[in-house]
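Reviewing the structure listed below.
The other protein chains are all here in position, but one chain of the complex has been omitted.
The chains carry the letters A and B, assigned in the order they are written, with residues numbered from 1 in each.
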Amino acid sequence: MPAAPERSIGLQFDQVEKRYGAVYALRNLTLNIAAGECVAIAGRNGSGKTTLLRVAARLVRAGRGTISYTGGTSNCRPTIGFVAHATMVYDELTAEENLLFFARLQKVENASKRVAGLLGEVGLQDRKDSPVRTFSRGMRQRVAIARALLAQPWLLLFDEPGTGLDAESAAWLTSYVHKLRDSGCTILLSLHGESEMARLATRAIRLEAGSVIADTRRGAMFQSIFAGAVN
Amino acid sequence: MLRRIILGALAIGLVACATCASFYIAPEERTMGAIQRIFYFHASTAWAGETTFFVCFVANLLYIWKRKPQYDWLGVTCAEVGAACITVVLITGPIWAKPVWGIWWTWDARLTSTFVLWILYICYLLLRTLVDEAERRALLSALFGVFAFIDVPIVFGAIRWWRTQHPAPVIMGGEGSGLDPVMRKVFFFNVLAMHVLALFLIVERYLLAKTRHDVELLQREAEAR
Partner (left out) sequence: MALLLNAAVLLGKEVRTEFRSRELLSTTIVFVLIVVVVFSFTLDPTTTESRRFGPGLLWMAFLFAASLMLQPCFLREQVNDTLSALRLAVQDPFAIFLAKIAANTLFLLLTEFLMLPVFAALFNVSFGAQLPAILLAFFLGSVGISVVGTALAAISAQARMRELLLPLLLLPLLTPILVISTEVTIRLMQPEPYVEWKGIGLMAGFDVVFLTVLWLFGEYLLEE
């Protein structure tokens, strides 16, 4: 992946609020993420991690506040790679068909070549003609990551990507995210607890009840973000 | 509070006067006799219902645009009051029809279209009961409300065209067409009375929706602590 940090995208949340009925998923959230940062987002279930990522991807509309993107090559919504717990691919189609479909939708140049390359990178070239429903959880996650990377996004959002992965797949995922981080992508990673992947982050924030309660860069406080202790 | 009481008193007063006017001031219709007087009530309620549906449509559009819960409350309020008005219309029509035509119902253009209109707004209200989360419910019902309102003139047009192919007894004469001047005045007085009554019902129902919302908020906050 070519390093082109000037195309990296920064993200700005300004007093963002999202309610579901009387429950605040995000409450008065202000957060500035610089281009190229790799941010780990920690928090218990229901703290707002998923909502934060989906709002960042403009999949969920914030009730109040604004989300803006800085940097990048154009002013419209940038290309965003999103990897969630759901694979976001079609079980009835093969891995190759899925990727070709999404590549054509996003007008990726030389779609076939790009798909073949990505299948190789994620280690699925041998299974490219198998329907995704025959894949294990780890293999499905690899297809999901390949799908997210098709259009070479500079903003990547991962929502608990390690869930359900065995040790081998988790290690592969960690090394892949490592590569992406080093290439200059801006990465937001929501994680349950500390893990190998968390150690990739250059910054960690902790959410509770929809608000940021701790925000620190690599250092002494880093571990405590994941332990849940806040000073 | 005082304003609500005044509005309520005004509504009841106007409806009472309008009813008296329908019975004692309006002359008796030549061919149909006394039963024709139901027309003043029937047609004026229909007009009030149509007005509330239009307000519902505007409220739906405003909610989609602005996302303020007040527009959602106004939308559901108008849909309920409108549905109530059309229920009255669908009941008073047959009450008139039975002595005059000898039948309770016929599938003439206006009745059929009104029935479909009524069903559309019942569907709007039903949809609201099947979505749990408040903002989702408001948005989905507003969108369906827009579809329904735009469909209404098409329904009326299509059924009228269909009826020109298959004529059936017309259950009510045209409103206001060929009406005696006194009858016309009584009719429009009834229209005014029905609109004021509808306004009163809308205000009360709206305040109920607002109170319900406030109570739910307080309940959730209490549970959260």
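Here is the rule we use: a residue touches a chain if its C-beta (ideal position, glycine included) is under 8 Å from a C-beta of that chain, and two chains touch if they have at least 3 such contacts.
Just so it is clear, the structure is predicted and the values come from calculations on it, not from any experiment.
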Touching the absent chain when the full complex is considered, from A:Arg54, A:Lys128, A:Arg142 or A:Arg206: A:Arg54
Hidden-chain contact residue, picked from the options B:Ile12, B:Val100 or B:Leu140: B:Leu140
Chain A, residues in touch with the chain not shown (by the definition above): 54, 57, 59-61, 76-77, 80, 82, 84, 86-93, 97, 101-102, 104-107, 147
In chain B, positions touching the absent partner: 64, 116, 119-120, 123, 126-127, 130-132, 136, 139-140, 143-144, 146-148, 150-151, 154-155, 157-159, 161-162, 165
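By definition in this document, only the chains that are shown with their structure count from here on.
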Distance from chain B to chain A - Cα centre to Cα centre, in angstrom: 51
Partner chain A, residues of chain B touching it in the complex: 67, 133-135, 216-217, 219-221
Chain A to chain B touching residues, read off their complex: 19-23, 63
